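Comments concern the structure below.
As you look at this complex, bear in mind that one protein chain is not there, while each of the others sits in place.
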C-alpha cells in the first residue's frame, strides 16, 4: 500500500466526517492541548482515567491513547484495565512512553504495558524508543554508535517482537513496520519549544488509527499532518506562543493542497 | 423579573467590581482555561480538591462549581464534602454533569450528588441533562421523539423535583425554572471545536450566581455572555486556536453595547 498526500488526506476527510471518539489516558500537562488538537482535526476526544469507568469508555471508543507522562499508581492501574479492554475488543491502542529511560518507574511501566497488550502503535523520541528495548536486546542487536541508527534498530526489534508499528519522531520521523520504514521530513525546529507536541502527535495517531486499519499508514498520516501543520504555523509565528495558536487553526483548515505541496515522505526497507 | 442586556450587564459590572471567589472542583482538561475565563470576566477563581481543605474553601467562596469531567474516587469524595458545606452555608452550587450517560460511574455520581445537595444550577448539553433523569421518569413523562423536546421535558422534570435551575446548552440554550423557560440563541459553531467551552459556561454560571440570587437570571447571564463573547471572538478568528485567545480578550473587554447589540433572548412558558 502506497502512502501519499492523497491517501493521508482521505483519512483526514474521514476523521472530519465521522468524528471518531478517541479515549485518552494521558498526562496532566497536555490534556487541554491534545483535546484541542483532536477537536481541531475533527475527532472527538474524551479524557477519562478512573478505574471505575475506563473499560466502559475504551469499549465505546474508536481508539485508545495511553500516555505515561505523569503516571501514578491508580492511573497505571487504569491504563492496564483500559488496554485490556481495548485488546479484547480490537480497539486500536496507541502508546506514548513519555520519559521512558528517565526513571525506572516509567521504563518498567512501559515494558509491562507492552507485554500485557501489544499496542497498535508506539510513538516516542529516539531515547524513549531505545529505553523500551531491554539491555539484553540492546547488547545483542543494537550496538550502532550512530544514535538515530541505534533507535531504528530498537524500533525494528520492538516491531518484530510485538507487532506494533513503531514511530520514532525527530527531525526525521521513522515509521517502522514489518521491514518497511516510512520517513517523514516535515516539521519546524520551533515546535520543540512548545510543550506536548509529541503527545499531540500520539493523540493524532489515535484519530488516524480509528479510521485506517493499517497502523503504519495511520501513524504516517498523523506524523505528516503534525509536521505540515507545524511548518505552516511556524512560518507565521513570532515564537512558540503564536505557533501553538496557529497550529490549531492550521489543523482546522488543513487542505489536500497543503499536504500535496509540502509532504516530504520517503520509504526505505 | 425581566432578564435583559441591561440586567445582565449590571451583573457583569458587579462581578468586575466585587471579584467574587469561585471555588472550582473541576476536570483537569479545563482547569487552566476556566480559571482564565473567570479572571478575564473579573471573578477570582480558586481550584482546590483535597478532602482536607474543600469544606474550608467552599466556606469562603461566593459560589462552588462542581464539574465531573475527570472524576475519580477521592475527587468525588471531595465533591460531596464541598457540596455539603455549600448547602449548609447557602453558597450557590453549580453542577456540570460532563459525560453523564457515557459511563455508569458518571451517571451515578451525578444522581447521588443531586440527591445529596440539590444544585442551584445544573448546566449540561441535551444528552447529559437527559441522563440525569432516571429511566423510570423518562418512560413515564419524557417520550418525545424530538431530542431537544425530550431534553426540555427532562429539564422541566428535574427542575420540579430538585428546585435546581436547569440549563441545556446547544445551538439554542434553554434555562428552565419553575415553568419559565428563557432561551438564548447566541454563539458560533466554531465554539464546538474548542475543548471545554461548555465547562467555561458552567464556571461563569458560578460567577453570576455569586452576585445574583436569581439563579435563572444568573444562568441566563452566563449563557448570553458566553454566546456573545464567542460570536465576537469567532468573527475575527482563523480557527479554534485564535478563537480561544480572542474569547478571553473579548470577555475582558465586553461592554454593555456588545450585549445590547447582539443578545438574542426569548422566553416561553
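Note that the chains are named A and B in the order they appear, and that numbering of residues resets to 1 at the start of each chain.
Criterion: a contact is a pair of C-beta atoms (placed from the backbone, for glycine too) under 8 Å apart; a residue touches a chain by one contact, two chains touch by 3 or more.
In this text the structure is predicted, and so the values were computed from the model without any measurement.
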Sole contact to the chain not displayed, among B:110, B:197, B:222 or B:248: B:248
Chain B residues touching the omitted chain (full complex): 28, 31-32, 35-36, 39-40, 45-53, 56-57, 60, 74, 244-253
Residues from chain A at the interface with the omitted partner, ascending: 27-30, 32-33, 69-73, 99, 102-106, 192-196, 237-242, 244-245
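Definition applied: only the chains that are shown with their structure count from here on.
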Whole-Å separation of chain centres (CA-atom averages), chain A against chain B: 34
